[in-house]
Each structure stands twice: as structure tokens, then as C-alpha cells.
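A single protein chain has been omitted; all remaining protein chains appear in their positions.
And now, chain A:
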Amino acid sequence: MSDRADEYRDATSGAAAADRAGGGRPPGGGRVPLRAPANRVARKAVTLWLLEQVFWSVVLVGGSFFLARWIDADRWSWLPLWLVDGIWWLPVVVAVLVVPGAIVEPFWRYAVHRWEFSGDVVYARSGWISREWAFVPVSRIQTVDKTQGTLERTLGLATVEIRTASHAGSSTIKGLDYEVAAVLAEELARRAEELRDDAT
């Protein structure tokens, strides 16, 4: 099983070898006694998350800008006066709240998101402020989906969704290189077929 893990490690352009405890720990704590999964997601995933964040930031800031313009033009009477007078602070406040998070999140996610397939178990870590570890044994997998959104397609990325009979036992690995995702999905499907366990 370890040779397969090596293969994946190579496939992810040698992003990271299996870290020992504390080696590749993301900032902020990490006392959970689980080692980090071996493989990082593709570096382009940062771009993907950044683009998504930029999109949502533009939507939010733009939306609050138009709202402010509307309120300012119509002088909404049921709002307190000080609020109407200072309404142009709204987009500024929204931008201050949203933009730093939008810039930090992709890099933070890149530090956290990792995955590994060894010992016939898929082990994935995800999240940024909150964190999630998922363990899905191949013997319980029901479907393996490889999906690509438009943005992912232009960046050559893909998402692997691993489903079991329970939503809590399922896992989604985002931001993989397309080839890595294809190989992983193929491998998972093949092993799942071999190890089919009808316990559930």
C-alpha cells in the first residue's frame, strides 16, 4: 500500500512527504493526535479558492454599495437619521470585514487541506478556521465521483467525492490536479469493487 502512496506523492509534484508530527502543522494549535495526511492538494487550488473568494467579495461589497446608493437616494424614513447619513460607510465596513478573510482563506486552506489513500482507507483533512478530518474505508465506499466545475476545468483541477451509505461517513477532496483526481478515483473504484462489503 505504501508504494501506492508514493505514487500519489510523486503525482502531486512532490508537494510534501508524510509529515511527522508537528512537521507540516498549520498555524494555530494541532494537539489532535493525528498525523497530517501525506499529500497536499494542487497549488493551483489556491488560485481556485482565491477566484471564488474574489467573486463573493465583489458580490457582497457591490451589493452593499448598491444598497447604500438606494438608501441614500430615497432617504428611507424608517431608518434612524444617523444611519442614513452615514450609509456610505456600509460598503467600506463590508469590504473591511470580507476582504482580509477572502485573501487569507485560500492560503490557510492550502495549509490545512491534505489527503492520503493508504491501507485501503481514505484520510482527508479540510477546513480553515474550523477543521475536519474524515476517514473513509474503501470497503464501505458506494460511489466515487470525479467532478469538475467550470472554474476547476479552466485551472485543470478536479474534485473527488467519496460517498458511503452515510453523509457523515463520506468525504470530498477538492482542488486536486486533474490527473491525480482521475488516478485516485479510478483506483478507489477498483479497490471498492474488490473489497465490496455488504455490511450495510
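Just so we're on the same page, a contact is a pair of C-beta atoms (placed from the backbone, for glycine too) under 8 Å apart; a residue touches a chain by one contact, two chains touch by 3 or more; residues count from 1.
What we mean here is this: contacts and distances are computed from a predicted model.
Enquirer: Tell me the UniProt name of the left-out chain, picking from "Branched-chain amino acid ABC transporter permease", "Methionine synthase", "Putative membrane protein" or "Acyl carrier protein".
Expert: Hidden chain, UniProt protein name: "Putative membrane protein".
Enquirer: In the complete complex, which positions of chain A touch the hidden chain?
Expert: Within chain A, the residues touching the omitted chain are 21-22, 28-29, 31-35, 37, 116, 118-119, 121, 123, 129-137, 140, 164-171, 199-200.
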